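The other protein chains are all here in position, but one chain of the complex has been omitted.
Here is chain A:
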Amino acid sequence: MLEFLLLLVCASILVSGVLAVCLKNVLPAMVASGLASLFAAVSFLLLAAPDVAMAEAAIGSGLATFIFLYAIRKTGNGKG
């Protein structure tokens, strides 16, 4: 059961990582990269590392995503 869940989460990390690279629009790509971080946090939790999961969820998928958001806003939504 745990292995299956872990495989599912790892596949989700892969899919969102590929999406983050391939998506042409910057904003959805940013959300996808945040999603990859979130799934990584879930995988850490499944691997019994709640401390790391907490830091990853707060920094990786929270703060980093919104710093990207501010950066995209400053550079004209990535179009310029």
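Just so we're on the same page, a contact is a pair of C-beta atoms (placed from the backbone, for glycine too) under 8 Å apart; a residue touches a chain by one contact, two chains touch by 3 or more; residues count from 1.
Quick note on the criterion: contacts and distances are computed from a predicted model.
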Name per UniProt, for the chain absent here [options: "Phosphate transport system permease protein", "Hydrogen gas-evolving membrane-bound hydrogenase subunit E", "ABC transporter ATP-binding protein" or "2-oxoacid:ferredoxin oxidoreductase subunit gamma"]: "Hydrogen gas-evolving membrane-bound hydrogenase subunit E"
Touch with the omitted chain, as defined above, among A:Leu5, A:Val21 or A:Met54: A:Met54
Residue of A:Leu5, A:Val18 or A:Ile67 in touch with the missing chain, whole complex considered: A:Ile67
Touching residues on chain A - with respect to the absent chain: 27, 50-51, 54-55, 58-59, 62-63, 66-67, 70-71, 73-74, 76-77
